[in-house]
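Of the protein chains in this complex, all but one are displayed in their positions.
Entry: chain A
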Amino acid sequence: MEVNFRKIDIDQYDEDALLYNELYDTDPRDPAQALDDTKQNAAAVRGSLARNDYVGALTLVLENAPYGPNVEEAKNLNLQTLVTILNSTKGTDIPGIVKALSADAQDTLMKYLYKGMALPGWGDVSGSVLLGWHEKLTEVAGTGCIVRAMTDRKLV
């Protein structure tokens, strides 16, 4: 069967095509501001980790996480900070930490887990660590959390 027609970008013939950026509100901060915030968070996270406050550290990274286009630098830094936290957590502590997070933070964490899995070998990303977190997070937040990570256009 002829299927090449499926690859034609029909939106180019549509003056009124729905654009990707119309589907969500973009990050209100400008890129420099977002990067600044993320750097401050990264420093605060080091402090939290020194006190073994994993929930506090994760909350810092997951709340106000940079998203959308134009803030790539901030997004990468935030992912790096998050991976540091995930890698330094003991497996037995994960369920308790995940339960202590807010529902919004759980959803954002799921987005980062999928982002990490899409970047094998990037920085300190470890597939087995991410899968361990994914399993525990799904047990607490359910498949609905995965659905929200896939649906949300505010990509971290």
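What we mean here is this: a residue touches a chain if its C-beta (ideal position, glycine included) is under 8 Å from a C-beta of that chain, and two chains touch if they have at least 3 such contacts; residues count from 1.
The rule we apply is simple: contacts and distances are computed from a predicted model.
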item: Per UniProt record, name of the chain withheld from view ["Actin-related protein 2/3 complex subunit", "DNA primase large subunit", "Winged helix DNA-binding domain-containing protein" or "DNA replication complex GINS protein SLD5"]; value: "Actin-related protein 2/3 complex subunit"
item: Of A:A65, A:A141 or A:V156, the one touching the omitted chain in the full complex; value: A:A141
item: Residues of chain A (touch criterion as defined above) contacting the omitted chain; value: 16, 18, 22-24, 99, 102-104, 106-107, 138-145, 147-148, 151-154
